[in-house]
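Input: one structure, supplied below.
Shown here: the complex without one of its protein chains, the others still in place.
Every chain is named by a letter (A and B) in the order it is written, and numbering of its residues begins at 1.
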Amino acid sequence: MPLVRIDTLGAGRDRLEALGRAVHDALQETLDIPADDCFQILTDHDGTTGTLRYGGYLGVDRDEGIAYITITMRAGRSPDRKRALYRRIAELAHARAGTEPRNVFVTVTENASVDWSLGHGQAQYAPGPGPVVA
Amino acid sequence: MPLVRIDTLGAGRDRLEALGRAVHDALQETLDIPADDCFQILTDHDGTTGTLRYGGYLGVDRDEGIAYITITMRAGRSPDRKRALYRRIAELAHARAGTEPRNVFVTVTENASVDWSLGHGQAQYAPGPGPVVA
Partner (left out) sequence: MPLVRIDTLGAGRDRLEALGRAVHDALQETLDIPADDCFQILTDHDGTTGTLRYGGYLGVDRDEGIAYITITMRAGRSPDRKRALYRRIAELAHARAGTEPRNVFVTVTENASVDWSLGHGQAQYAPGPGPVVA
């Protein structure tokens, strides 16, 4: 279920995909997301038709290696698990993609079970009356 | 009001636009969205600077024809209407764009009336005190 968007600036395809794997592995390890529950939209901006802006807010020395990671998922994860998720994303982004922890920016938006249709026009998490496909 | 983002992978312009029409028609039919209340950001990724990742979660056999459809709209629609929306999007995406129902992935994020400004710097759904433009 989590739908992940990652936006980078001139990262190149390999690093972008490595970031995707890092985030997905962190979701598996900290939130018990299944391995095949992987849905990502990965965009590497060229600095002209698309670009990223960032500041030094909170004293973090970000640079063009910044990665914006936005995660939409169902409400219900505890603050502790979210904190574990952020830590693990930063660790794996560094290890797998060379993205420095200072450049890992994550934000989560939550919704409800009925807000998801993962194929076949069904609301798999809130199927309601009628036939349900496993 | 609904703001719709659609992300595809190598779909081509015609299919991308047909998907946009399918989603908008489904919004009209199931949620009574007006015909001219159409706001969409459509992006077809090339697989290099932008790409999509997907798994087989819930036993759905997705492939490169996957379409991520994310809808932001005001809270208040019932679960039944959301389920009807998903069904109709899948039907129309198939009929209009050739997108197979297994590849139609939808998620909804809700906000409030005051969270929208549809032009002219006004919060048309929650105008507050002062002059209101129809």
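Just so it is clear, contacts are C-beta pairs under 8 Å (C-beta built on N, C-alpha and C of every residue); 3 or more make two chains touch, one makes a residue touch a chain.
In this text the structure is predicted, and so the values were computed from the model without any measurement.
Interface note for the absent chain: among A:14, A:64 or A:110, the touching residue is A:110.
Checked against the full complex, the one of A:12, A:34, A:50 or A:128 touching the unshown chain is A:50. Residues touching the missing chain, restricted to chain A, are 7, 43, 45, 48-60, 62, 68, 70, 79-80, 82-83, 86-91, 101-110 (touch as defined at the top). Along chain B, the points of touch with the absent chain fall at residues 1, 3, 13, 16-17, 20, 24, 34-46, 72, 109, 111, 114-124, 126-128, 134.
Here is the rule we go by: only the chains that are shown with their structure count from here on.
Put simply, the C-alpha centre of chain A and that of chain B have 20 angstrom between them.
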